[in-house]
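Report on one structure; see the data block that follows.
Excluded from the complex is one protein chain; the other protein chains are retained at their positions.
Moving on to chain A:
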Amino acid sequence: MTDRRRINGPSDGTTPIVYAGVPKAKQLPPRAPDALRKIFLKTSLTPPATGSSFLELPSPAPAGTPTLKLTASVYGPRPLPPSAPFSPHARLTAELKFAPFSTPHKRRGYVRDAVERDLSVQLQNALVKSIKTAAYPKSGIDIFITVLDCEGGLDGDDDDGVEVGLMNVLAGAITCASAAVADAGIECVDLVSGGVAALVRRAPAGGDAMDVDLPAPVVVLDPSPADGGQVVSAAVVGYMAGRDEVTLLWTKGAMETADQGGDELDLLMDGAITTATAVRLVLNEAVKERLLLGIARSRLKKEGGGDVLMS
């Protein structure tokens, strides 16, 4: 019976579309434990925002491999709503959001969950020490980070695996937010960069070979969830390289501290600080690039308006 009141589909039904299968991402060649992946960082990409930046890691990556992509927008200093109490400092709010398409297999809901709230608070703690909020009374500085693609997933793949993916997101968010704040021209004491280090017990072998058990856990800098291997513990650090100060330290997993006789925590922290220092160089370059571009553009404007000199 045709239903004339509605637009109907084909009467004999349809079969669901079957895809050929997700193409297997090319296995990247195994890295040395202290080799860092290349970062792409660019600022001033969002015109309406006071400052903005985009981070991609690793870059360049072969097509099909998931990479970590973050975008940060900074608005401020802008006036607080009249209902807010008077504050002699700027009020810094950081908000981190995962796009629904950012995780590879399962689509994330758009509702804010505990993971996002936690990362937002950590990000705020990492940045608040570096921004000179006393220079901007009665105002608000808002930082918005959107994660477009978190490489691999957020959950540890092994049963004991630590969520290295989440730590990478936080470290990338710290770096990206610092670049955006510098791009906005907000006065800072120093730029904060994020670095991750992990203790790996089982290193991945190339290809399809079984993972190799290591005699002793090795500290891996800038671990990637795609690298595989079994992560025992990991640490993410927000580090101000100019002042040699750590603004944020988040560790997860089992590690021996100094009073237990081992030095695994110190190794992890040092590894993360080394990573963060290297990331700071990338941050400096990205921020300087925008400045040089602006200088060249303003010089062109001045020359264009002047008289043409006949030689």
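Convention: a residue touches a chain if its C-beta (ideal position, glycine included) is under 8 Å from a C-beta of that chain, and two chains touch if they have at least 3 such contacts; residues count from 1.
What we mean here is this: contacts and distances are computed from a predicted model.
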Protein that the absent chain corresponds to, by UniProt name, given "Cell cycle control protein", "Trafficking protein particle complex subunit 3-like protein", "S1 motif domain-containing protein" or "Centromere protein L": "S1 motif domain-containing protein"
Identified contact with the non-displayed chain, of A:P62, A:P79 or A:P100: A:P79
Where the unshown chain meets chain A, residue by residue: 44, 47, 50-51, 75-80, 82, 84-86, 130, 132, 136-139, 141, 182-191, 240-243, 287-288, 290-291, 293-295, 297-298
